[in-house]
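One protein chain is absent from this view; the other protein chains keep their places.
Our next item is subunit A:
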Amino acid sequence: MADLAGPTTAPTLGAPAHAREGEPRAAGRAADERGPVIELHAAGKTYRTGTVEFEALRGVDLAIHQGEYVAIMGPSGSGKSTLMNILGCLDVLTTGQYRLAGDDVGDLDEEDLAAIRNHQIGFVFQQFHLLPSLSAWRNVELPLTYRRVAPDERRARATAALERVGLGDRLANRPGELSGGQQQRVAVARALVGEPAMILADEPTGNLDSASTEDVLGLFDDLHAQGRTIVLITHELEVAERARRIVRVRDGLIQSDTLTSGVAA
């Protein structure tokens, strides 16, 4: 892992992704390096099932800046999954405002949201969500296939991303031929390959044993050291404590927002 640390191994560090790759329709100017990557103002989300209404978020204010490593914690039903969907542009707010990398995501249609997700967000899921029929590098290049990136360049970038997560020797392996920890590292490489404004990890260690968990969290530490913005959603304190800041959510509201020492466990 030591070889992953240090800015020299992050060739594209610092330059915002969409400044290089043709901007998505909704994306405007590049994010200010010191301005917040994420800004939520009085964010509310209400689900309707028939006549029953459920208020999952009741006015959340949250700002996350470039380079922060934030854990969002909360028990199930607290609204943290809703928050994750909102932050990931997989869902839109009922009330309030969400600015991602300076752009208001509020009134975008499905196509523009897809472009925002593609350029600004790198997802890491609990279930890995790798396509079983594709090799590791084919999985990693997926976000780039929805941009105008030439196949040769996609392959080069996917290879670089896999090397960065320490899987340079597993390029052609399919997910079924990799361990859980390796699969999740492929997923992290996929999240990195598009140079997004933030990495959004939803319970990334939920399906991993403790060795693999340590493996993946170590990888996040490295990425954080390289200046990546990471938002990690979890219900495990042990995992959350690896972040520099813990936001606790309960009943659709932010209960606490504390900085941690960030000392590795």
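The rule is short, and it goes like this: a residue touches a chain if its C-beta (ideal position, glycine included) is under 8 Å from a C-beta of that chain, and two chains touch if they have at least 3 such contacts; residues count from 1.
Just so we're on the same page, contacts and distances are computed from a predicted model.
Note on the omitted subunit: UniProt lists it as "ABC transporter permease", one of the names in "ABC transporter permease", "Oxidoreductase", "Fatty acid desaturase family protein" or "4Fe-4S ferredoxin-type domain-containing protein".
Contact with the chain that does not appear here is found for just one residue of A:A63, A:A114 or A:A225, A:A114. Screening A:L142, A:A156 or A:L253 against the full complex identifies A:L142 as the residue touching the chain left out. Residues of subunit A in touch with the missing chain: 85, 88, 90-91, 110-111, 114-115, 117-119, 123, 125, 129, 131, 133, 142-143, 145-147, 151, 190, 194.
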